[in-house]
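Omission of a single protein chain aside, the complex is shown with its protein chains in their original locations.
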Amino acid sequence: MQEGRTIKVGVLGATGTVGQRFITLLSAHPWFVIDALGASSRSAGKPYAKAVKWKQSTPIPSAVREVGVVECVPEHFKDCAIVFSGLDADVAGDIEAAFRSADLAVFSNSKNFRKDPHVPLIVPYANPAHFAIIPQQQALQSPPLKKGFIVTNANCSTTAVVIPLTALERAFGPIESMLVTTMQAISGAGYPGVPSLDILDNIVPYIGGEEEKLEWETLKILGGIAEGDDGVKAFDMHARHPLRVSASCNRVPVIDGHTECVSVRFARRPPPSPQQVREALAAFTPDAQTIGCPSAPRHTIVVHEEADRPQPRLDRYYQDGASVSVGRVRQCPVLDIKFVVLGNNVSIGAATSSILNAEIAVLKGIVVTK
Amino acid sequence: MQEGRTIKVGVLGATGTVGQRFITLLSAHPWFVIDALGASSRSAGKPYAKAVKWKQSTPIPSAVREVGVVECVPEHFKDCAIVFSGLDADVAGDIEAAFRSADLAVFSNSKNFRKDPHVPLIVPYANPAHFAIIPQQQALQSPPLKKGFIVTNANCSTTAVVIPLTALERAFGPIESMLVTTMQAISGAGYPGVPSLDILDNIVPYIGGEEEKLEWETLKILGGIAEGDDGVKAFDMHARHPLRVSASCNRVPVIDGHTECVSVRFARRPPPSPQQVREALAAFTPDAQTIGCPSAPRHTIVVHEEADRPQPRLDRYYQDGASVSVGRVRQCPVLDIKFVVLGNNVSIGAATSSILNAEIAVLKGIVVTK
Amino acid sequence: MQEGRTIKVGVLGATGTVGQRFITLLSAHPWFVIDALGASSRSAGKPYAKAVKWKQSTPIPSAVREVGVVECVPEHFKDCAIVFSGLDADVAGDIEAAFRSADLAVFSNSKNFRKDPHVPLIVPYANPAHFAIIPQQQALQSPPLKKGFIVTNANCSTTAVVIPLTALERAFGPIESMLVTTMQAISGAGYPGVPSLDILDNIVPYIGGEEEKLEWETLKILGGIAEGDDGVKAFDMHARHPLRVSASCNRVPVIDGHTECVSVRFARRPPPSPQQVREALAAFTPDAQTIGCPSAPRHTIVVHEEADRPQPRLDRYYQDGASVSVGRVRQCPVLDIKFVVLGNNVSIGAATSSILNAEIAVLKGIVVTK
Partner (left out) sequence: MQEGRTIKVGVLGATGTVGQRFITLLSAHPWFVIDALGASSRSAGKPYAKAVKWKQSTPIPSAVREVGVVECVPEHFKDCAIVFSGLDADVAGDIEAAFRSADLAVFSNSKNFRKDPHVPLIVPYANPAHFAIIPQQQALQSPPLKKGFIVTNANCSTTAVVIPLTALERAFGPIESMLVTTMQAISGAGYPGVPSLDILDNIVPYIGGEEEKLEWETLKILGGIAEGDDGVKAFDMHARHPLRVSASCNRVPVIDGHTECVSVRFARRPPPSPQQVREALAAFTPDAQTIGCPSAPRHTIVVHEEADRPQPRLDRYYQDGASVSVGRVRQCPVLDIKFVVLGNNVSIGAATSSILNAEIAVLKGIVVTK
């Protein structure tokens, strides 16, 4: 990025919870400048501050208070080099497809295209190599696209766990089995989301579709890209070393921050020791850090030594929630190693991942910024 | 039990949280009548209602309000056929030993004697067969005892999970591996216990000593009793079929009720299906039910069909907390079967277990009631 | 009531939260027998257990599990001597009016008719004398009714405070000013009600319409009935001794139980002392107790001496939530006396009040039970 350059961006679903988080982060971003805010026709035409029911603990950034909200149609976003989507799943599919067709680069936090065989599902610290599928995605549209594409980021509970798993596979080779029990914050369900009567003084040991997402997305993200004889690329779903994933997902009365208890078994014998695991996690330095993404934290994985950490309330906002915390690395009597992961579901688990993906795409020339 | 007979009992640690729970349950008990309430010398001499900082959601039973609290010395309890102990671990060891030496039958909720090779660790629905060690325990004291002994019940998080494990081993043979992640209520830590600043809007992924307790106690409870050539009995710790247990214990902002996500692998192949597991759990009928323990519930294991149950707030008080709830029985992609268990830590996880153990001991003639 | 007689009753809005509470209470009632359960057309035709999303901490009463839900039309309720309504305000007006027109006796927990000049707003321990308006209400319908009428009970936050105010006015004459700050439980907003993101680790110092309701309803309930020269009766709104009421209503993260800090100034000088107030509250014995209502508690107002009581979690379920708790009675440096009231909003603040009103109406012959 050239010093002092700015890049115009838009936000779809700007009044929702993910949209509010996008706006909070983008308002302080060194490169990106908000050019358009899209929401439903009910909000369109109003100044942003009137259209939104703001629920963040910092005030609405003054630069967007008076910005007029527009409908989510491409013509209002034609000056945007990047469009971030925080749309609800019930509308995200059609709108994001329309934006791509209009040759716009869409970075989506929604689930609709995550399973698409030509759309990468990118956790910025884990698999930015999957951007390699973009040219094929563009070529397959009719007419073929020059600039437009869709990139998705992962579900919040998946994101938290695949970051340490990536570090472990790089250091110690393939993981064979992973058993994870999550304790997920209420903000993961959006607003109004979880009724208070369901969660105060309670645990709900079920989140619809979450376990399937966590089990499936992990395979797509940790897997590679295989190229057929015909040159067609496909996600291999960790096929060379089959990985079994078992997830149990729980909702807990925590506002922000997903805590996950993880046990893994490595293919390679003997497995690494807890101390080797701790060191590999602490040393993990993904491309996002080295190529200069402004939203990358100083430490991607913060390894805690205290017996009772990480804890969501104390650790979720560290480094603006752009890192994950790991603690309690120890031997697992059933698999090999167990540990606790904490990821901030509204930051690295959502908007921060989209923004980091866009930063990587800018730095690698995948986004056309003129 | 002969119709209309009553049995005098005492409570040690009567002003503590477990003691309060003992008193609440015993005040409504058809057989047991409170004869003595023991606490520290600071409380001794006061009427119970003045000595206690009552924290139950039902008022102090009127029958004990004016009972004078005594010190925890055997002479004040000599009319008691049974002494229940809710003492803190820092004093329980000496006091319970002294009571046993005075030929009193002690049913303890404390951890001090759980690892003793001659003291049974009994979960009433799981291993009442371990009462068989009592004669040996009595014979080993000097002088040998006629009526006195110590019986312990298990840690609250252990109790919840060993009940369904017992049902599964009876139906499908030995379990080979068990991985459990607990989400434990604050009442498990007693009063004052967990500071509110540590747990409001938070998870603490660590409870000192809890994982070791859960891993170790499970083996003692699910194991049998081996008899040497010399006729000496010993707990076999599930030795004939080694069982690997891995526990991750978390404190959560829930008042009562431990929720546990469990995965198991059976020795026998092929393993049972989820539906077979559900049926075996629902059909489980331990001795405590069939021999007529008044505190036994109608259904020992309540199997939930709804996708989002059990939940502590909705299910913990069912059957006065004397049963456990199991839900979400499904296949585990890593081990065989996974499910969610809910046990009320202050009922079946604590005082209710002690009382049921005492009921079994009365019905089997192990307690001498004249 | 004649020994062993039963009275058929119906419940409108049977699947909602108030309806669930009605069903829980009525299933254990000595007189009333559920004959019909009404809900929306979406639920009609289904067995109750399938139609309801049950949210109580006791299971669905077995007697109603298989009862077929019907639509809320009078013909399905023609055998009911009493119809309890837990309908939402958006539909309660038309449906309750239709039931009255069909000559049915409706005891409603909804707000729609509370301001009607011919409908009594009755808190059972405060103003059962207002049943006297019923003949006029019946005469004014066309055609005039013989058995049908509507009786409402008060808003939950009003109910808690008017009970001690009634006791105080009886003992010490008119109150001149009352300032109340409420801390209201989330269950007061129904289900799904308050989003968890709005209330976890938070206070919301506003509940739409609540302050106006509390200020207005208090006047109607504590006031008398004036009779004009033409014999027409009207509620006098405490007109002979104008009463100023100021309410500040807050939502707090408590599941059940509204806590209210109250200050009052009496017309009579000098005002009573705190001790006189305590004694008057403890001695308060409304008609509901003396005439034999089965749902009346032994103590209508429980006066606490401990400095830190009442507390919702510890005191809300005492006497099945049918009483109110008062504590911290002390001098107010600005008005005369201040104290804290706790009322269980889902019991005496809702369904229990309706049922008590019906019991009074039965005992006084206002309901025709053949």
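Which chain is which? They are A, B and C, in the order written, and residues in each are numbered from 1.
As a working rule, a contact is a pair of C-beta atoms (placed from the backbone, for glycine too) under 8 Å apart; a residue touches a chain by one contact, two chains touch by 3 or more.
What you see is a predicted model; the values in this text were computed from it and never measured.
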| item | value |
| --- | --- |
| Of C:V245, C:C293 or C:A361, the residue in touch with the unshown chain | C:V245 |
| Among C:C261, C:A283 or C:V368, the residue in touch with the chain that has been omitted | C:C261 |
| Residue among C:L179, C:I301 or C:I348 that touches the chain left out of view | C:L179 |
| Hidden partner chain, touching residue among B:P192, B:G208, B:P242 or B:G292 | B:P192 |
| Omitted-chain contact residue, chosen from C:G13, C:G148 or C:P312 | C:P312 |
| Hidden partner chain, residues of subunit B it touches | 55, 186-187, 191-201, 253, 255 |
| Absent-chain interface as seen on subunit A, which is shown | 55-59, 200-201, 255, 313-318 |
| Interface with the undisplayed chain - residues on subunit C | 177-179, 181, 183, 200-206, 208, 215, 244-246, 248, 250, 252-255, 259, 261, 263, 307-314, 327-328, 332-335, 338, 340 |
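Going forward, only the chains that are shown with their structure count from here on.
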| item | value |
| --- | --- |
| Inter-centroid spacing, subunit B versus subunit A (mean Cα positions, whole Å) | 44 |
| Where subunit A touches two or more other chains at once, by residue number | 200-201, 253, 255 |
